[in-house]
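A single protein chain has been removed from this complex, and every other one stays in its place.
Right, chain A next:
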Amino acid sequence: MSKIDWSKYAPLIALIVLVAISAMASEHFLAARNISNVLRQVSYTGIIALGMTFVIIAGGIDLSVGSMLALVGVLTVMILNAVGEGWFAVVLAIGAAIALGALFGLINGAIVTKGRVAAFIATLATMSIFRSLTLYISDAGEIVSTNQKYPDVGGGYFLSVPNPVWVFLSLAIIFHILLNHTAFGRHVCAIGSNATVSAYSAIKVKTIYLITFVITGATVGISAVMLSSRLNSVSPGDAGLFYELDVIAAVVIGGTSLAGGKGTIWGTVIGVIILGIINNMLNLLGVSAYLQGTVKGLVILVAVLAQYKQTR
């Protein structure tokens, strides 16, 4: 009975194999600076992927995260500039970013639960709306922060590890606990597995589902702060573009089932890192940037096929 369920560790094994291959393929790969760079690059989508894991386990999907990031980013920098100089403004802007993200998530969640629109369609619509509002508000021009302290948030280091990486990993721990050790996390898995059984078990199915969208929105807010502060600006047309794809891909590579009901946070963290390493290796090996999408697509296919095999 003590047979190890290898399929459970498939993402981890894939990561180890990938690291080994990468280390052999390029001498630069294992350099501390390179690793630190890879982790920082993935932390922006990684933070959102943590929230997305909840939505997907609950049986939903959120396609609007990329556009939402741009909208929250633009609004946050505008608020920051309006409040002025100093750390107070920065703290206020961070609070505003998280609140705005949660609010936009709430809108997504409300359309899905109260309006009974399928998550795919609802967030496809808000994806378009958020991007368009971003362009309108900013007049399609780059919004630059005037606050001198702001770049330290996303650009800074703590114990020589970039701040966004700390945020990503700390959130991962918090979300892991939330998913596995709280009633809320249990209920998320339950509604994703079988919404009818959950309703008959006195679980507030719609409320739980709605909250997963709010959580994802909040992670988008956090990611928007990290990204905009590191760049000290937000480009309304490019910020967060295609983030939804990387985010969903990371969650799926991490073993979370798109059918809902099962998934892990550590799997998502690994999925995020796998995607980051693949990008990094393709760069180090000088593979054409145009081909990188192909490789990423193949990795997603392999991950999903592996999952499909397991469930049969």
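Operating definition for what follows: a residue touches a chain if its C-beta (ideal position, glycine included) is under 8 Å from a C-beta of that chain, and two chains touch if they have at least 3 such contacts; residues count from 1.
Throughout what follows, contacts and distances are computed from a predicted model.
Engineer: Since a chain is absent, check the UniProt entry for it and pick the matching name: "Carbon-monoxide dehydrogenase medium subunit", "NADH-quinone oxidoreductase subunit I", "Acyl-coenzyme A thioesterase PaaI, contains HGG motif" or "Monosaccharide ABC transporter ATP-binding protein (CUT2 family)".
Structural biologist: Spelling it out: the chain absent from the display is recorded in UniProt as "Monosaccharide ABC transporter ATP-binding protein (CUT2 family)".
Engineer: Which candidate, A:19, A:79, A:92 or A:199, sits in contact with the chain we can't see?
Structural biologist: Answering carefully, the residue with contact to the hidden chain is A:199.
Engineer: With respect to the chain omitted from the figure, which of A:127, A:190 or A:214 is a touching residue?
Structural biologist: The missing chain is touched by A:190.
Engineer: Take the complete complex as the reference. Which residues in chain A touch the chain that isn't displayed?
Structural biologist: Within chain A, the residues touching the omitted chain are 1, 3, 177, 181-183, 186-187, 189-190, 193-194, 196-204, 261-262.
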